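Heads up, the thing below is written out as structure tokens.
A protein chain is absent from this complex, but the other protein chains hold their places.
We just call them A, B and C in the order they show up, numbering each chain from 1.
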Amino acid sequence: MSLYKDLKQECYEANMQLNELGLVIYTFGNVSAVDRENGVFAIKPSGVPYEDLKPEDIVILDFDNNVVEGKMRPSSDTKTHAYLYKNWKNIGGIAHTHATYSVAWAQSQLDIPIFGTTHADHLTEDIPCAAPMRDDLIEGNYEHNTGIQILECFKEKNISYEEVPMVLLGNHGPFTWGKTAAKAVYHSKVLEAVAEMAYLTLQINPKAPRLKDSLIKKHYERKHGKDAYYGQN
Amino acid sequence: MSLYKDLKQECYEANMQLNELGLVIYTFGNVSAVDRENGVFAIKPSGVPYEDLKPEDIVILDFDNNVVEGKMRPSSDTKTHAYLYKNWKNIGGIAHTHATYSVAWAQSQLDIPIFGTTHADHLTEDIPCAAPMRDDLIEGNYEHNTGIQILECFKEKNISYEEVPMVLLGNHGPFTWGKTAAKAVYHSKVLEAVAEMAYLTLQINPKAPRLKDSLIKKHYERKHGKDAYYGQN
Amino acid sequence: MSLYKDLKQECYEANMQLNELGLVIYTFGNVSAVDRENGVFAIKPSGVPYEDLKPEDIVILDFDNNVVEGKMRPSSDTKTHAYLYKNWKNIGGIAHTHATYSVAWAQSQLDIPIFGTTHADHLTEDIPCAAPMRDDLIEGNYEHNTGIQILECFKEKNISYEEVPMVLLGNHGPFTWGKTAAKAVYHSKVLEAVAEMAYLTLQINPKAPRLKDSLIKKHYERKHGKDAYYGQN
Partner (left out) sequence: MSLYKDLKQECYEANMQLNELGLVIYTFGNVSAVDRENGVFAIKPSGVPYEDLKPEDIVILDFDNNVVEGKMRPSSDTKTHAYLYKNWKNIGGIAHTHATYSVAWAQSQLDIPIFGTTHADHLTEDIPCAAPMRDDLIEGNYEHNTGIQILECFKEKNISYEEVPMVLLGNHGPFTWGKTAAKAVYHSKVLEAVAEMAYLTLQINPKAPRLKDSLIKKHYERKHGKDAYYGQN
């Protein structure tokens, strides 16, 4: 029996959640879950429709993209997941989708401005949109380089992956992450909702102001600060 | 057995309704219901997903925010509800959501103009958008001050909470109320529908005129005037 | 037993269809069905939610708005239906909704231009938007005068109710009709789809040209002309 039965189950459930939340059609997305102790992660097999997916189809790989367990070819985006797990020690799950409003912002090559408290409840920065990849990187190890592109974006903008659990890849779409695979999917859904609200806001009022700093801080602190009073813990 | 079993049930059902009407994702909303005789209200516990919510989880508080019954932490917006119940004697329920079109208008910091009879069937004024909170109020007792912010908005605009059962908080989202918790939820849904229609109207015709006064009055009177002839009572 | 059992059933089913097609929320709509032989029509009672509606609740009236059968108060829009039945001898059913895109165009006070064959498959004219009612008519018998307003609009624009089975009332919303109540509901759904497509067309290309006459004629003729070859009859 597999050592990674629970990990596969976690990964499977998070992938199915992506589908149930209306964030993907067909096979346009994938979620992975990490096992830090064993230095491996579980990811959706490539091109398998959600209605056919079974927990035992999930592929296990190490952070250098060697398949540890599984008979199917892993997601074509696997190397991006591996690169992020290798470099960002505190994430437990990663999700990638082609959700409509998130993709529209990515195609617009614009950061999503922080317009309200729905956004500030989750992060205090504009949602970053990484510039389209440089041609020399595209020619090379594309999905690996996508990971490099994400890290460079966070370095340039001087933001932390622990505080900003999401990014838009210019002309492509969103990657999100979190402490668990389920939390990564949660961030994909939040991003899609915030992306739609920001789009509508600019349609109604092209001069809509950014949320002021005092409100950004207040909403984030009440959910995530040391005296947080949101939720049951 | 709880004194407040019926109140909790009313509150529970109204919260579940919010979810069924598509007005919330995850835990992005809350509804409360008041018991005027006993000077208490029931509200959703903080951060509990709708699929896990049970009637016995509902928290009972007095209007000074003292927990009267319940083991869970109440909604982080509780003090806003308490302030409104304390000051507005004729409301029986309050709802708060982050519904998409309502939030988009709130983030636009614009009142929703009265463009048609769908709006006039429910209220005769533009739907007010309160200015974002002053920094000194944010630093203080934030959710309590949100209540103050709402009352100040109604005073400045010289409108009555009995005739205008809804408000947008700038950069945040909508609060709505009514004779019962169910009616508060109804007003959240009506607001969302009106917000979407007004958005589309301005996209189609940026110069669309406000509904004329004679039609505003006619539609409101036929539903709410002394000779109302809408409905069965 | 009621003489009008079948008529009530037809009316009931058409009303429920309005709800299932996503054209109404709460009680924001109504459908009627006529019995020409007996000079009566059946209509939804006022303010009754669709989930509570039963066939026996349907109200029967003559064309002068006298209740012939039924214990409930008929729809507040009843007099508009009666006026149209009285004046337009060849219609068998009427529907009224507050569907989102139809209302947005009505609030914009613009006719919906004929941009494509989806529109031309059903009618060869722009969908007319009647100007908001004159103040002297609003003061009077409002719903009766709404019928007058519709007929005046068709006269002014020189169009026929048999060829154009729908109208937008400025600042209000759509009325549609047909040979049967089910056909009236069908036209409400077609109108909503065409209204959404026309809205999107203008967003993508504000200079999008009207469909050319040769294509308007071709598409209408193949569905409704004397050599029609659409459908099974």
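The definition used in the following text is that a residue touches a chain if its C-beta (ideal position, glycine included) is under 8 Å from a C-beta of that chain, and two chains touch if they have at least 3 such contacts.
All of these numbers come straight from a predicted model, not from anything done at the bench.
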- When the whole complex is taken into account, which chains on show are touched by the absent chain? A, C
- Which residue among A:E139, A:E156 or A:D213 touches the omitted chain? A:E139
- Message: Using the document's definition of touch, tell me which of A:L21, A:L53, A:V68 or A:A104 contacts the absent chain.
- Response: A:A104
- Can you work out which residue in C:G116, C:G147 or C:P174 touches the chain that's missing from view? C:G116
- Message: Need a quick check: the contact residues on chain A for the chain that isn't drawn.
- Response: 25-26, 28, 45-48, 72-73, 76, 98, 100-101, 103-110, 132-133, 135, 138-139, 142, 171-173, 199, 202-203
- Query: Can you name the residues of chain C that touch the chain not displayed here?
  - Reply: 115-118, 186, 189-190, 193, 196-198, 200-201, 203-205, 208-209, 211-212, 214-215, 218, 222-223, 229-232
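The rule is short, and it goes like this: only the chains that are shown with their structure count from here on.
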- Task: Rounding to the nearest 5 degrees, give the angle of the rotation that lays the CA atoms of chain B over those of chain C.
- Result: 90
- Message: Centroid of chain A to centroid of chain C, CA atoms only: how many Å?
- Response: 46
- For chain B, residue numbers touching 2 or more other chains are 203
